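Starting off with a structure, shown below.
Shown here: the complex without one of its protein chains, the others still in place.
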């Protein structure tokens, strides 16, 4: 289990290896499934054509909130390990923003864990996106579909 | 879009990069989400403690079936790319068996595509697992839960 | 006309016949061929009992599928990859 909040880019392959090693350490021979999610900046977002995004956060809270989420995912889905990494600061088109990974005994748990982490992250981790193009920028509005996605996990048994 | 059936191990990082490049080539700047799934052999399977598995397949059909699945996933979930790799032959505990990856504009499509590929693969690609321990071996029975998982995609609109 | 029959996994082990060539009549279905094979010997009878899938020319098919010259018909148990 690990989480990072960082300005610099991350390496998907390194994070995957780190997750797999952690799962093997925590529950030797019991990982049958690993699911990863990587989020990237698209050229064309809510406001149309953009150059990239700036991510503001609440430094004292972000890391705590992310650690708590990772812990919750491991407990709720009986995972062998889970992890989340989120970038902050200025991020250009096609760059990576976020990575989550879940390792578990079976595929459904690993898939559910990774979906859960992404849905809840969009609800409870203090990060805010501003899209920029040239010298103008605009805050991204929270989506109702993200509320619905998170609510799904709160009402599920 | 690509698929491989192979005896030798695969490298998750290389496949991830290949998928991302293919997505970028097919739909420049439109990939916002990449989901990957890796399946591994667990120490303890259906028959209890094992040394590994042997995967038999129907060589003339396996590649066709896998290609067809990848195409279906891309069409059904409007993905920017998808891929699947499956090993055959003898595979020892903790080794990798299968990898699928889906790239799409949004996270839900990428998650659904990867789930779909795994669920349908377990239903329509001619691969059979035999677990071995020492000199004894035993065919793995198809699971009802896998039938249910695949059925879900057939009845969904 | 002639078809090729192939078997895999448990079906192959039980039938003791990984592959064979079979003469069929115009318009014969998978179901016809299956019942002929079942009547061949007790190995085939056992191999084709219960849930066995079929593929015609490497595509999953059902028992009503009509076979043609040089078709490849495969019998195998429910798949367990992934």
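Labels A, B and C are assigned to the chains in the order they are written; within every chain, residues are numbered from 1.
Quick note on the criterion: a residue touches a chain if its C-beta (ideal position, glycine included) is under 8 Å from a C-beta of that chain, and two chains touch if they have at least 3 such contacts.
Given the structure is predicted, the values throughout are model-derived calculations rather than measurements.
Put simply, the hidden chain is in touch with A once you look at the whole complex. Between the chain not shown and the residues A:50, A:79 or A:98, the one that touches is A:98.
Within chain A, the residues in touch with the undisplayed chain are 39, 55-58, 60-61, 64-65, 86, 97-98, 118, 121-130, 139-142, 146.
As a working rule, only the chains that are shown with their structure count from here on.
When the partners of chain B are compared with those of chain C, no chain appears in both lists. Relative to the whole-protein C-alpha centroid, the nearest chain centroid is that of B.
Averaging C-alpha coordinates per chain places the centre of chain B 26 Å away from that of chain C. Centres computed as Cα averages put chain A at a distance of 48 Å from chain C. Look at where the CA atoms of chain A average out and do the same for chain B: the two points lie 23 Å apart. In chain C, 82 are the positions where the chain touches two or more neighbouring chains simultaneously.
Those residues of chain B in touch with two or more other chains are numbered 39, 118.
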